[in-house]
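For this depiction, one protein chain was excluded, whereas all remaining protein chains were kept in their positions.
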Amino acid sequence: MVYLTRQEHFNAAHKLFNPKWSKERNEEVFGLCANENWHGHNYDLYVTVKGEPDADTGFLYDVKKLSQLVKQHVIDKLDHKNLNMDVDFMKDKMCSTENLAIAIWQQLAPHLPVEVQLHSIKLYETPRIYVEYFG
Amino acid sequence: MVYLTRQEHFNAAHKLFNPKWSKERNEEVFGLCANENWHGHNYDLYVTVKGEPDADTGFLYDVKKLSQLVKQHVIDKLDHKNLNMDVDFMKDKMCSTENLAIAIWQQLAPHLPVEVQLHSIKLYETPRIYVEYFG
Amino acid sequence: MVYLTRQEHFNAAHKLFNPKWSKERNEEVFGLCANENWHGHNYDLYVTVKGEPDADTGFLYDVKKLSQLVKQHVIDKLDHKNLNMDVDFMKDKMCSTENLAIAIWQQLAPHLPVEVQLHSIKLYETPRIYVEYFG
Amino acid sequence: MVYLTRQEHFNAAHKLFNPKWSKERNEEVFGLCANENWHGHNYDLYVTVKGEPDADTGFLYDVKKLSQLVKQHVIDKLDHKNLNMDVDFMKDKMCSTENLAIAIWQQLAPHLPVEVQLHSIKLYETPRIYVEYFG
Amino acid sequence: MVYLTRQEHFNAAHKLFNPKWSKERNEEVFGLCANENWHGHNYDLYVTVKGEPDADTGFLYDVKKLSQLVKQHVIDKLDHKNLNMDVDFMKDKMCSTENLAIAIWQQLAPHLPVEVQLHSIKLYETPRIYVEYFG
Partner (left out) sequence: MVYLTRQEHFNAAHKLFNPKWSKERNEEVFGLCANENWHGHNYDLYVTVKGEPDADTGFLYDVKKLSQLVKQHVIDKLDHKNLNMDVDFMKDKMCSTENLAIAIWQQLAPHLPVEVQLHSIKLYETPRIYVEYFG
């Protein structure tokens, strides 16, 4: 079994704000991330799939097709968007990196072909903070 | 003469939207960057100063003091902010990387001590796009 | 379960020198790393914790609090230090990257809150050499 | 148990071309990678070994010796070569990153000393595409 | 005046071989780079233009248009190619990074709009070797 990873990226605005809490409680817990006018990030996304290479191509999966699947089901819905306002699958969720990584897995997994298994989603919010999810 | 550079970073939301134009014209010119609900970036900022090293310290300028000046006059005003809404010195300006780099120069230059000259502001909007301004 | 990683860094001097051996034996085994007057590195440290995201915050753990814990129990004791001379928990140990990674785990693990498990310590000695420890 | 990783690199030419297929079928499947006159990459290779640190050295394994083994059995056979034409252990194989990572494992594993286990081969074809193999 | 830079990349095969010299002389001068069966690189290309930002857009030049121009006149002719065999503007030239950077300038400069000046071409052959050309 081999593991194949493709890096993609997207830029988005978000804020961390729990509507069940007061503004003060949100600022206490989330600090600058609670800024009501939003802030944003360049997110780096690493999608890893696993399986057996095909004898005729030497590919586990064509990395260009993997990139297209990620673009169609994930990047096009997140890039240059407001994660809290514009993204249907983040509605009513806290827009933390943790929740976003889980949601990206759920968006992508049903669309991979049967010969390929999704292994992990790794999502950088900044160059020094990232989350991994293995399903 | 030597040149000393310190890298800083900040996260911010913005959009590219000219209020003198229609929504259609904005989308035609700015594409996804015109999303009315904002998007955002991890900005990387490189501040370069120049001058003669001090005989007693070997320093052109104490890089921790440089970092504090940049933090006080630039980062604290931009980090986790909405560039269009929250930043007084970007009011009524297009929030392009070009204009932001020029504005950062104007914010910082008056506060450097006399023995140090500001040489350049280099600002990355994404890892593959950056602007430089030399005053 | 999700995994959250925070990168920190510190600068330190060290040497590789086994006091039970002759100077010649040390130079034979450790080469330039045995230089009696020390050398040093910019160490990059990746701390990974795992657990379930909290429903109210979306956080596995507040990454700023994680950073503060790492700073208090690890970075403040290592940064701008001599690993062989200044660090109580490296006393009488060889200051290899392997031993340093294990020691960092032992320093940090007791201080994490119960809802979070330490998953791994990844320590870069140079950009091309790193050690991982999983407890 | 600790894990020690050393990064190496090599530059090579290759093409993706299945000799059992027509030129048209190759171009359909492999696109630009099927260019008959070859293209090439700067490959980054991460070799990870695992085991127990030695009490006298603090080393799992001397990273300079690891680097020499990788150089002798892998890099010297791949660097500045044509993977399809010049490399005996890639003869009659598709020169995909997947197959190359597996072949590198097979080249290197027999030559590691008994106290060290090969854990993984991680091979970047470009900065945004990599393959991992764990044996 | 501001400076705007866009990074692009391409993968290509090449060799360093002077047809006026013997095989031995080529190997003596160019070493492994003279391998007759080619080798290759992931090239990173930084294109920098300079000028005044536009008052209505805040742009020196639309970076997406810059990227398209570079793609059309440079990347499409070099990516997944053999620099010695497939590229008309490198015919009868030594395929050094120096000559390639100069040739990229000559390809691109005539196609930039009048309000924008080409400032520099910076070309990485490997992560540790690059050439700059300023016209």
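In this document, chain identifiers A, B, C, D and E correspond to the written order of the chains, with residue numbering beginning at 1 in each.
Everything below uses one rule, namely that a residue touches a chain if its C-beta (ideal position, glycine included) is under 8 Å from a C-beta of that chain, and two chains touch if they have at least 3 such contacts.
These numbers come from a predicted model, not from an experiment.
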(message) Please output the residues of chain E touching the missing chain, sorted low to high.
(response) 16, 18, 20-21, 29-31, 93-99, 101-102, 127-134
(request) Since one chain isn't shown, list which residues of chain C touch it in the complete complex. (result) 9, 11-14, 32-33, 35, 37-42, 79-82, 85-86, 126-127
(request) Considering the whole complex rather than only what is displayed, give the residues of chain B touching the chain that is not shown. (result) 1-8, 48, 53, 56-60, 62-64
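Basically, only the chains that are shown with their structure count from here on.
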(request) Scan D-E, A-B or A-C for the interface that duplicates C-D, counting it as a duplicate when over half of the contact pairs agree by residue number. (result) A-C
(message) Give me the residue numbers in chain A that touch at least two other chains, ranges are fine.
(response) 127
